[in-house]
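Supplied in C-alpha cells, the structure appears directly below.
All protein chains but one are shown in place.
So, chain A:
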Amino acid sequence: MTVAERRVTVASPVGLHARPAARFVTAAAAFDGEVYLARPGGPRVSAASMLAVLTLGVRGGEEIVITAEGDGAEELLDRLAEIAACTAD
C-alpha cells in the first residue's frame, strides 16, 4: 500500500471554494483509496467530500497537506497539487 503526502499552497484567490473545490473533490473521489486534506498540524478531512472541503474553508495563499493511501497515490497527489496550484477561481 502506497501512502503519499504533499504540501502545497492554494493559489486560487478564492481558496478551495466552489469551483476549485469541485475540481479537487472530483479528482479525489475518483481515486481508489483514501484521500485526506488538512491544514499543517490540523485535523484531516476527506478530500472526496465537497461538504468537508468547503467546511474546512481553505483560503487563497494557505498551505495544505494532502495525504493519499492506495495504488497510484503519487500520481493522484501530482494531480491534486496541480489543481491546488491553479490560479483560476
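Here, a residue touches a chain if its C-beta (ideal position, glycine included) is under 8 Å from a C-beta of that chain, and two chains touch if they have at least 3 such contacts; residues count from 1.
The working rule: contacts and distances are computed from a predicted model.
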Checklist outcome for this item: Record lookup, UniProt, unshown chain, options "PTS glucose transporter subunit IIA", "3-oxoacyl-[acyl-carrier-protein] synthase II", "glycine dehydrogenase (aminomethyl-transferring)" or "Peptide/nickel transport system substrate-binding protein" -> protein name "PTS glucose transporter subunit IIA"
Item to check | Given A:Val14, A:Val65 or A:Ala81, the one touching the chain that is not displayed | outcome: A:Val14
Checklist entry - What is the set of chain A residues that contact the non-displayed chain in the whole complex? => result 14, 17-19, 21-23, 26, 49-51, 54-55, 57, 89
